[in-house]
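Left out: one protein chain. Kept in place: all the others.
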Amino acid sequence: MSSAPELTTTRYMHAINAGMADVLEHDPTAVVMGIDVGVGGGIFTVTKGLAERFGTDRVIDTPISEMGYVGAAVGAAMTGLRPIVEIMFMDFLGVCLDPIMNQAAKLRYMTAGALEIPIVFRTQTGSGKSAGAQHSQSLEAMVAHIPGLKVVLPGTVTDAKDLLVQAAADPNPVVYVENRRLYSMKGTLDDDPLPLGQARVAVRGDDVTVVTWGQMVRECVAAAEASSASIEVIDLRSLVPLDMATVLESASRTGRLLVVHEAVQDFGAGAEIAARGAEELFDLLRVPVRRIGAPSVPMPFTPTLEQVLMPQGEAVARTAEAMVAEG
Amino acid sequence: MSSAPELTTTRYMHAINAGMADVLEHDPTAVVMGIDVGVGGGIFTVTKGLAERFGTDRVIDTPISEMGYVGAAVGAAMTGLRPIVEIMFMDFLGVCLDPIMNQAAKLRYMTAGALEIPIVFRTQTGSGKSAGAQHSQSLEAMVAHIPGLKVVLPGTVTDAKDLLVQAAADPNPVVYVENRRLYSMKGTLDDDPLPLGQARVAVRGDDVTVVTWGQMVRECVAAAEASSASIEVIDLRSLVPLDMATVLESASRTGRLLVVHEAVQDFGAGAEIAARGAEELFDLLRVPVRRIGAPSVPMPFTPTLEQVLMPQGEAVARTAEAMVAEG
Amino acid sequence: MTHTTTTDPSEAAAAPAAAPLLDLHGTVALIRAFETAVSALYRDGEIPGFVHTSLGQEGVAAGVAAALRPDDYLATTHRGHGHVLAKGADVDAMMAELFGKVTGLGRGKGGSMHVADPRIGILGANAIVGAGIPLIVGAALSSKLLKQDRVAVAFFGEGAVNQGSFHEAVNLAAIWDLPAIFLCENNLYAEFTDSSTMTRVGSVAERTIGGYGVHAVTVDGNDAAAVHAATTEAVDRCRRGEGPVLIEAMTYRWHGHYEGDGQPYKTEEEATRWRDRDPLVVLGARIVAEGLATREELDAVERAADERIEQAVAAARAADLPAGEEAYEHVFGA
Partner (left out) sequence: MTHTTTTDPSEAAAAPAAAPLLDLHGTVALIRAFETAVSALYRDGEIPGFVHTSLGQEGVAAGVAAALRPDDYLATTHRGHGHVLAKGADVDAMMAELFGKVTGLGRGKGGSMHVADPRIGILGANAIVGAGIPLIVGAALSSKLLKQDRVAVAFFGEGAVNQGSFHEAVNLAAIWDLPAIFLCENNLYAEFTDSSTMTRVGSVAERTIGGYGVHAVTVDGNDAAAVHAATTEAVDRCRRGEGPVLIEAMTYRWHGHYEGDGQPYKTEEEATRWRDRDPLVVLGARIVAEGLATREELDAVERAADERIEQAVAAARAADLPAGEEAYEHVFGA
């Protein structure tokens, strides 16, 4: 990342907050909704100060009624507001999938464009904090599979802000997925954000293309630094739209593709990228496309077992090296 | 399929019914639950006669409270009953994902095996009936991605019964996915059912391995008959467990692998099989693994547009032939 | 703060002086003609998919819609043709949508369960029981925050009251004092089930008062004028900023849950009793008794409605199916 003097340094969580503040400031129809996002400032303090600054009419505390308030946010999006609605943990999709999957994702299509649903579903994922099996799931594959939803996953500080602002400006429902383990990460804000839907080459390299997103971007960048292989790290930034062009360009150069995510590997989003990569680069790949994700096991509580299951940068480096050794 | 004289011929929907009757008859702890599954016999008449035969205490009509009654079924499964609980359309996962994803799938693990959840979530999918975007989704990828759930999808009459009986006998939560368009299909019941978790070679062939499940089995079998390519059709029968051994054995012989499903292709279950196939058979495949699924579009109402989007047997035959031509 | 008014369906409620009885009659006749035609067309295989008609319940649609402004919001259910028509949706575009034609409200992409026309506040029918209720709470939230003075009405059946979304949504509207009207058409059955077996508290109005402290009334749904009066009062409360209202309209569906359902779960006696209280007849008798029109004039209106629907059917039949490439359009907006 550049270190030009004018770049602001901040933390991932503050960048999210700044993104919301930006949106609330510039769009009078924008509202923020969720459990304790208002006066309380959010259980992870991500929305801190917004209610004070923009009023509790626009930064709205809701009861513990996800199906109701997420559905209401969708209805509000149909009628002139631009809600950024928080689903506190991505696991809570279990209690509010319908308004996202069956309403927001489909209403534009079913009405042949007569209804527009500009809404951001803000949520966060992340294992590695002993949050237990019901508070540790990365479920991006679920929403990416539903036509009509965009899915973005900031893995850097600037994307935490940029993707949120872009998602809020988008006329479509966007699922915006934070990673809780990144909240305190420091980084700079870019002056010239990449557009939503474009991947970013985080590290240049020649031997292996590693495609990832969210928290694993950091892990993979560290792996690239530590590895004896020359790793090119692509931060996908969004699953829908999926910027396969950047992935294919890179992997056709390196001849090796490794897809890495924190989510469970089986039937995970990485399978789509791996399947496409293997298909499109059939003649160019030197070794099979590899994937690294969590095994098909609920996330345990105790830190040692969590560490056993969680994908780690070290495994990325080791796998990349093995791929180079292989061919 | 064999035509030994002792085989019973019946319809897919009657086979499901017979499977439930079998379970209710042999296991006094089994119950069937769902909206209008009792006296009404089910909106597709699949549970017809069960309430009369086994009583409304065991074939239980519920209010339109999926979160409540599916959750109650999970609780009942923890405490001595073996529920077969119906989710009328798979799309209704939107209103009852939590008890499936966060409770049933995880409680055994979180309690280190102290809790056992022997439950069958019976549901059905299927486009092609102008049911509209909210009643046409095939969402097996969603549940297959959740560790702790088995996922079976009968594509034949005998599996409609066998997989149901096996799912009910399984000590784990099993999502059992019917396809509505198969309800009236006729076929025979096998005397010697394949075990849950084992794929079936539906058609032998030499040129292309087509892996599929559910409704597309029928389409692919027809495609195999109609195609100039020699197609081997594998009916996967279950996504979890996933019988990759059968797939790999076949594709290593044919050198060509085509994965076909009715669900949306992007981030669909086919991606997992394609990714694994491409990885494991890197040196053996003559052409890239191909996939056929629905495009990333909600399912429209009008039949002509539905036909445009729905994967069809003809495309399977054509793609298989193109793969043979390719290499 | 709240109270319930139970109107005995066997006695017609006293209507307010201003009840637009002739308009109501026209709307009921139109919906009757539409649903009658749709039922036959579905039987004959001209309309695909699932179809749920509102025959027998037309008085609710007419009474509610007549109390609304064009810019008020409405969302409904699988049984929503009448509501959408009454709110002013174009009859040809409605019929064409059921046929899946490109001239339909959703260019054939939505179908019977997803008719919508946001230009006149119709946010759509919905195939997920209970799902429209939170959407309408959101529309009411928009109206309040954008200071637009619009009212938002959610139609749903009594079966939907057992869905969590009802509970969560009504509570939200209550705590935020939103201009939302929860319009429960209690037609006694949810699919094949006698709904009184699925709750201990049969009155949806009572459940709402007790559970949420929301003003709720029960009204004879087969008396369009009574529905109109109750809705007018509810709309007034909403526009005055007094928060949400629930209206439970007691009614009865004549046809099966979906077209084709033979209704073995109903008694002949019950069905006859309700047929005798046909909302079209109730309204007609009242109009004639009050001397607002003659029976012959009303017959002419009803014939005109039939003819209007015949035209719509002819137009729908003649219309094109959407072109294949439309399948890929309207997923995302730019």
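Observations
Per-chain residue numbering starts at 1, and chain names A, B and C are given in the order in which the chains are listed.
FYI, a contact is a pair of C-beta atoms (placed from the backbone, for glycine too) under 8 Å apart; a residue touches a chain by one contact, two chains touch by 3 or more.
Small disclaimer: the values here were computed from a predicted structure and weren't measured.
All shown chains touched by the missing chain in the whole complex, by label: A, B, C. Annotation: of C:192, C:212, C:254 or C:274, C:212 touches the absent chain (contact as defined above). Note on the undisplayed chain: of the listed residues B:32, B:46 or B:78, the one touching it is B:78.
Remark: the residues of chain A touching the chain excluded from display are 35-36, 39-40, 43, 61, 63-68, 91-92, 94-95, 129-135, 295-298, 300-305, 308-309. Summarising the interface, chain B meets the missing chain with residues 29, 31, 57-58, 62-63, 65-81, 83, 98-99, 102-103, 107-116, 147-148, 150, 171-172.
Those residues of chain C that touch the chain absent from the view are 162-168, 171, 174-175, 197-201, 206-207, 209-214.
Just so we're on the same page, only the chains that are shown with their structure count from here on.
Of the two chain pairs shown, A-C and B-C, the one joined by more C-beta contacts is A-C.
Taking each chain's centre as the mean of its C-alpha atoms, the one that lies farthest from the centre of chain B is C.
Taking the mean of the C-alpha atoms as each chain's centre, chain A and chain B sit 30 Å apart. Averaged C-alpha coordinates give centres for chain A and chain C that are 41 Å from one another.
The set of chain A residues touching two or more other chains comprises 67, 98-99, 102, 109-110, 147-148.
Within chain C, residues 106, 109-110, 114, 126, 128, 164-165, 331 each touch two or more of the remaining chains.
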